[in-house]
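One structure is given below, represented as structure tokens, and several questions about it will come after.
Every protein chain of the complex appears in place save one, which is left out.
This part shows subunit A:
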Amino acid sequence: MALTLNSSSGPNGLTQTPLLKIWVPWMGFNLNRRRGSSVPQFCNSPTVIVMVGLPARGKTYISKKMTRYLNWIGVPTKVFNVGQYRREAVKTYKNFEFFKPDNEEAMRIRKACASAALKDVALYFSKENGQVAVFDATNTTRERRAVINSFAKERGYKVFFVESICDDPEIIAENIKQVKFGSPDYIDRDIDEAMEDFNKRIDCYKTSYMPIDDEKDRKLSYIKIFDVGSRYLVNRVRDHIQSRIVYYLMNIHVTPRSIYLSRHGESELNLLGRIGGDSSLSPRGQKYASALASFIRGQRIKDLKAWTSHMKRTIQTAEALGVQYEQWKALNEIDAGVCEELTYEEIQENFPEEFALRDQDKYRYRYPKGESYEDLVHRLEPVIMELERQENVLVICHQAVMRCLLAYFLDKPASELPYLRCPLHTVLKLTPVAYGCKVESFYLNIEAVNTHRERPKNVNTNRNPDEALQTVPDHV
């Protein structure tokens, strides 16, 4: 492309955007022509991820998990589950006969559902700023996959196939138990009936199943997952987002385990209502550390890993556990920059505009010389990746950090993330189940201050101090 040196807007005029603290050229009238972007662009053309595989091979599990991950790292992603479209078109599911290859009427309906889903994919990209769409269906024939490929090519979308291949009868049976029995299709059935019907359903697909062919399909971009991750075949990864997806898929597993999230015990600065800093535990905080140790022992967790940040208060908390722990700098609390160790009252007094901007968009707001929740998420991505690889882990961290991690596991959007409740002296036990995560909350009965500040009603920069400080929790 031709390089033009624009001498009129010389390197003089830069201004820092108030919320994100990003330096941009001072061309107020054409902010659209801004030449910088605040985060590296991971993908330019939208991408359609196409799942492939027989029923009960984990396609929906993978679709939902991958979508959750991509959204969390900031790539707008949505799942389009064709089975869902089918359930809406055919109100009541009778039995597997619907899926027989010679059932012409059913075939028509199923084709129509796939088309409807693809149409919605196009809308998602063009009208809703979607970046990635996960097309979750069996897509077991070459013909069907070719249709999707042309659909994508016509519109300039990239396509990436994810095929799950598994013949281990135990795994398949477990899948069926975990997710099919709770499906709307089988809601009033007896378990054995349901199992038998579902197996017959799988058989309907088997005869026409044509896996992605390594020779004929060598020009396609895809990953084949064998036996729940013991082997992978990766073909023609074309860009950054596909590379990240492959890395993610290769790190997740389905071994049952639990993740325990907790904040450090109450700290000295917590008591004073001051944010950030690097203070020690208060006496109650130390009590919590001991209580946490007893709690953990009581849980009888196999091979528990314990992680902390590099800050005193999480390490002091971990010390009481009496087990090995590892320190991650990435788990450090959000850097409040110039507001470090201030109380909310002091922030309101010294930086009223900043305080208001933060309330306007708490997720993206970056403290002057500090970080935003959005920055935190990027910082925490390697932690999440390692959490996916690990089994039983206890993470002792901080309020903002815990909110980010929790949002990942519970699929909370950016707007809710900064307001998730993560009180002191409470352990959250997360256990993956079916397509999501079970959460159990354990308050260890040691009192602590409340550090949760709700969003006040008035977030305007011209509000008065009382309106700003209305939701500040009590402190010394």
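Here is the rule we use: a residue touches a chain if its C-beta (ideal position, glycine included) is under 8 Å from a C-beta of that chain, and two chains touch if they have at least 3 such contacts; residues count from 1.
The rule is simple: contacts and distances are computed from a predicted model.
Here one chain is missing from view; checked against "Gap junction protein", "Sorting nexin-2", "6-phosphofructo-2-kinase/fructose-2,6-biphosphatase 4a" or "Cytochrome c oxidase subunit 2", UniProt names that protein "6-phosphofructo-2-kinase/fructose-2,6-biphosphatase 4a". Among A:Arg87, A:Arg155 or A:His378, only A:His378 touches the chain left out of the display.
Taking the complete complex into account, A:Glu319 is the one of A:Glu319, A:Asp411 or A:Glu467 that touches the chain left out.
When the missing chain is restored to the complex, the residue among A:Arg297, A:Arg389 or A:Lys438 that touches it is A:Arg389. Against the chain not shown here, subunit A presents residues 1, 3-6, 9-12, 14, 16, 21-25, 35-41, 214, 218, 230-237, 240, 243, 246-247, 250-251, 278, 280-281, 286, 289, 303, 305-308, 310, 312, 315-316, 318-320, 322-330, 369, 375, 378, 382, 386, 389.
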